[in-house]
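Removed from the display is one protein chain of the complex; every other protein chain stays in position.
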Amino acid sequence: MGRAVSDGWLLARVLRDPAATAGFNADMWTTLIGIARAEQMIGTLGCRLDGLIVPETAARLFADARDAAEEGRRAALWEAEMARRALAGLDCPVLLLKGTAFVAAGMQAGVGRAIGDLDILVPRARIEEVEAALFEAGWEWVKEDAYDDAYYRRWMHELPPLIHRDRDRMIDVHHTILPLTARITPDAAALLADRTPLAEGGLHTLSRNDILVHAAAHLFADGDLAGGMRNLWDVHCLVEEFGIAGLAERARHHGLSREVARALRLAGCLYGSVAYGSDARHVGDALYLRRLTARDGWGRATRPFTRFAFYVRSHWLRMPPAMLARHLWIKWRKG
Amino acid sequence: MRHRFDVRIGPVGFRIGSDWLGPITQLEELYRDYPEPRDGIPDFTVRLFAARPWRRFVRPAITIAGDYTIPDAAPLPLAQGLLAAEMGMNLQMALAQRRYLLLHASAVERDGRALLMTGESGSGKSTLAALLSARGWRLMGDEFALVDLDDGSVHAFPRLLSLKNEAISVVELTLPAARFGPRMEGTPKGAIRHLVPNAQAIEAMELPAAPALLLFPSFGFVAETRPVPPSEVFIRLTQASTNYVALGERGFDALIRIVAGVPAHAIDYPDTASAVTQVEALWDAL
Amino acid sequence: MSDEPSEIPQGATRRRALMLGAVGASAIVSIRPALAQVSASISTCEIQVPDRARAGKYIAADGTPVPAGTKGAFAPASRPFTGQEVKQALAGGNLPGIEYERSQAYTKYIRRLQSGTSGFTCFASLQMPRG
Partner (left out) sequence: MYRAAAPATLRIVPLDDLTAIYHRASGITHLVASPVPELLAALSEPLTLVRLAKRLGEEFYLSDGEALAARLDELVASGLAEQL
């Protein structure tokens, strides 16, 4: 490693080159582990370092993290299976998204990855049937208040979240990959049409390129970059595993060329994905990297002003100005 | 962070960072005979900090966080900094420990065999553990019993015992020579005073013990003991464990091993004296 | 089944009756995670105010349980609150169907819940980061 870093860059460099941990002292290990936990990448790190010579205590922590990821994988796949059973009667395409798709398809991006809710994509025209079938199988509303519910239904790209009454697991049912309010409108029909079947069971994933487009859209056209290091690791793994043939055209088709290009550049900067233009940094990339790596050795979020700027930006991107104002006003009144 | 204290309790290493010196000084004093984390690498990090910068000085309030966090947990006044640190350590264990099946139980050892006592707080398991340690039992812990996932043995986690309200004076009388932390009034659980485990507990904290008896004490009834059927033990322990579900099949194996191999009794006791008698009677009957 | 014996072939062992239970009854209990479960339900878990151990106590304005009837304190909640209701209250909202001061007192009480009390598992599960 070059200069001693103690922010997200430390994690990035180790994920990029596990051998960089050679000669780490106790404090560097402690810092690395603290940052990885805060970024919810400790499982990924544990898998990257598997088999390397590391201090016994660190090795135990990484083994624990791999165990945790394995149990998380089991639970995620089971939720997908129960959703499949619930929707089997509908004869309607069901696509797994994000982490669950990665592990279901056995992709590199899924190795050791923390997985939260189950995200699925279905045709917008079928969404009421899907909703009904899920209710039938024991999912119910996470009781949101009226405004949130109306907001979701009118403006978001998904149903309000459902939770299973017995298994306590949430499912997000999407009909496209960006909010309807976003200035960009991806081609949802194409996302569905070009789906890739999973080995067994009648579930699907997005096409390889659409998975990358989705990751980029989620990161830059929707989110406030929270969890960005993990999402860019996904991008890095996908690019390394499947390449980017036809990606540029696909991104253009969905109107997400800028986002995809930026995802590739930043993944290249952080993780050294075979450089797809990552050496030609664009204006603003530095600011993104500053936000993405804003952690300290105690796992604390740092650089509050940069974080806040990206938070505001995320809302700006999601909504027309007048609606944003109304949204923030209502949220503010609700405290 | 400004101030830092590292310690190992049983097999688990902690790093505690604090915006204030006070809690760190108390920890250094009370844990002075404890070792450092193995390899200098703690298992968990705890952070005690001021939610707002000025809160370091103005009515200082301690927010508890760490590797694993409850963001909205109520801040504690600086005077309760020691409690905040203990809560922070417990929280890391409860949320993220997965090398052992974690049972919310107190544990004492005799002849290499462990007695586990589990129940909701207020069941008196801390007090009983303290009193038994005064009678020659080795204290293994008053909060968590760590069940080894491979061989089912119980590992000690002898952190400071947290005594509450009436229990404080009871133990102060029984163990006049023992070392105590400051008495903290008006905590979320009333008055709390921490007891430093005795030398025997600290010296032997590396030694696991085979679980031999499992008790479910409850306070405030006429003295009575009854055996608990396996399925009830199974259910109770899944609820007494903070990580049973997270451990998957290994947790199932560990739990079945206890249910099948360790006799279990529920004991109701009117006062701690009779509790000790009931416990030792059951132990001698093994 | 009076003719039961005749149904049994010579030498066959006596058949055990299989109790299928009542239609409404339940024969399966699935173990729910305690505190450690990261994405625990926020719609199904519940918090009693006060919890069973302190049943009947009133809740003072600062959230501490006090003897029933204490002046200025609030009577126990008529029903347990769901995790979602508590979550919104913690975020600055009001517990449903309750006036502001009472809601504040209950919320303070819930914030004071510590590990070991039944509600804490639910309270804690509300706060876990979701991956």
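Per-chain residue numbering starts at 1, and chain names A, B and C are given in the order in which the chains are listed.
FYI, contacts are C-beta pairs under 8 Å (C-beta built on N, C-alpha and C of every residue); 3 or more make two chains touch, one makes a residue touch a chain.
These numbers come from a predicted model, not from an experiment.
*Asks:* In the full complex, which of A:D17, A:D50, A:E81 or A:E240 touches the chain missing from this view?
*Replies:* Touches the omitted chain: A:E81.
*Asks:* When the complex is taken as a whole, what residues of subunit C touch the one chain not shown?
*Replies:* 1, 4, 15-31
*Asks:* State which residues belonging to subunit B touch the missing partner chain.
*Replies:* Against the left-out chain, subunit B lists 229-231, 234-235, 238, 244-245, 248-249, 252, 256, 259.
*Asks:* Can you list, in ascending order, the subunit A residues touching the missing chain?
*Replies:* Per the touch rule, subunit A residues meeting the hidden chain are 71, 74-75, 78, 81-82, 85, 137-138, 166-167.
Here is the rule we use: only the chains that are shown with their structure count from here on.
*Asks:* Between subunit A and subunit B, what distance separates the C-alpha centroids? Give it in angstrom.
*Replies:* Spacing between the chain centres: roughly 37 Å.
*Asks:* Just the number, please: Cα centre separation of subunit B and subunit C in whole Å.
*Replies:* 24
*Asks:* In angstrom, rounded to a whole number, how far apart do the mean CA points of subunit A and subunit C lie?
*Replies:* Distance between chain centres, rounded to whole Å: 32 Å.
*Asks:* Could you check subunit B for residues that touch two or more other chains and list them?
*Replies:* Residues 246.
*Asks:* What positions in subunit A touch 2 or more of the other chains?
*Replies:* Where subunit A is concerned, no single residue meets two or more other chains.
*Asks:* Across the complex, what residues on subunit B touch subunit A?
*Replies:* So the residues of subunit B in touch with subunit A come to 1, 13, 15, 17, 37-43, 45, 47, 66-68, 98-99, 246-248.
*Asks:* Residues of subunit C touching subunit B in their complex?
*Replies:* 29, 31-37, 53, 90, 108, 111-118, 124, 126-129
*Asks:* Hey, which residues of subunit B end up touching subunit C in the complex?
*Replies:* 69-74, 87, 90-91, 94-96, 102, 104, 120-122, 188-189, 235, 238-246
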